[in-house]
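Accompanying notes for the structure given below.
The other protein chains are all here in position, but one chain of the complex has been omitted.
And then subunit A:
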Amino acid sequence: MKLLTHNLLQCIVPACRKHHYPLKVTASLLNVEENPFDAIFASRMLERLEYNILLEAYNSLRQDGQPELPPAVPEDGASNEVFLQSLFFAINCLDVVEGAMTCSSCGRIYPIHNSIPNMIVRAIEGEQPPQSIEKEQEDEEEEESEN
């Protein structure tokens, strides 16, 4: 999972909706992908990202020798090549292979395995789980027991 995706994800528990953001990301295995730098993409994403969340997540994962992100978006951010390169590295090259994301509000853990985060939970307290509409199968079971 790259940090661009992390920037889009929130805890799915409705009670956490108001303070769902951000999920705290931890990693036990990181990978760096060598994707070719794409200035158009980086500048387009800059407008849409929550920069503070990206900065916090990136700084917690950054290793020595990897580019640094400034504490705030520079004024000429969309045209500053050096800044865009580090932004591109942060959102599209650094890949969390093994790790987890934790909701700061409810403490739920979303595991990341093989670069794929699992964002589903089995049931949420206080919410009626969706009931099956598969009547057919029940009918069948009944029929079989009759026989």
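Basically, contacts are C-beta pairs under 8 Å (C-beta built on N, C-alpha and C of every residue); 3 or more make two chains touch, one makes a residue touch a chain; residues count from 1.
We adopt the following convention: contacts and distances are computed from a predicted model.
Colleague: Missing chain, UniProt name, options "Mediator of RNA polymerase II transcription subunit 17", "Cyclin-dependent kinase 4", "Vacuolar-sorting protein SNF8" or "tRNA guanosine-2'-O-methyltransferase": which is it?
Modeller: "tRNA guanosine-2'-O-methyltransferase"
Colleague: If I consider the whole complex, including the chain that's not displayed, which of A:S60, A:S79, A:S104 or A:N118 touches that chain?
Modeller: A:N118
Colleague: Kindly note down the residues of subunit A that lie in touch with the hidden chain.
Modeller: Contacting residues on subunit A, toward the hidden partner: 1-2, 4-5, 7-12, 21, 33, 35-36, 38, 40-41, 44-45, 48, 92, 95, 109, 111-125, 128-134, 140, 143.
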